[in-house]
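Mind having a look at this structure? Questions to follow.
For this view, one protein chain was removed and the others were kept in their places.
Entry: chain A
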């Protein structure tokens, strides 16, 4: 396959940045999207140019480090996958592909396609945990049975990989799918109920401080989420938040 890539290049956070064209040849349909970028980078290095910076690590769709906004979609045109699991067979010979970073005020660009998603970490610092110390004498794991449906729903929420596709896809740059998933996981489990009030208030407060927008129920986040995190998690977070707000 021969392709034309239009890639966002930005030297650092202070640079203005621009789209640059790169023709590329000899791409095989079995390559992953990131392997296609590896081929480009190898060619750039050999020509003495700077390779394109992008985040990636596990390359099996679970670490959440890869990002990329491809032809106007977070993680590209395939569904239920991250960019590292997107394969070139999804494209046609002769295609032009636009590659941009995830864009949001709360995700500043570090370089080229690499963005700073540490706002997600800070939201978790504010309350994304159950306050239990490590000790050798916690109660037995089977001492509290958990309804299977609740356990499975908590698990579904917990499969969020924290990639930020929801934020990048949202016209408001809202992080409510991400925060809702964490709030839901703990709200559904008996262990998490004790701190439920503080957790949701603290996490939402931090989310707002980081500059994420609000949810207007468009649902783009759910469509683009590589892990299929459901919008129900946002509804559950809203209920938790209301409950907590009334409690004060």
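Throughout what follows, contacts are C-beta pairs under 8 Å (C-beta built on N, C-alpha and C of every residue); 3 or more make two chains touch, one makes a residue touch a chain; residues count from 1.
We take it that contacts and distances are computed from a predicted model.
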| item | value |
| --- | --- |
| Per UniProt record, name of the chain withheld from view ["2-oxoglutarate ferredoxin oxidoreductase subunit beta", "succinate dehydrogenase", "ABC-2 type transport system ATP-binding protein" or "ABC transporter permease"] | "succinate dehydrogenase" |
| Touching the absent chain when the full complex is considered, from A:22, A:69 or A:186 | A:186 |
| Where the unshown chain meets chain A, residue by residue | 12, 28-32, 34-35, 38-39, 42, 44-46, 48-51, 53, 55-65, 78, 80-81, 85, 87, 89, 110-111, 114, 116-118, 120-121, 124-142, 144-148, 151-152, 154-155, 158-159, 161-162, 185-186, 189, 191-192 |
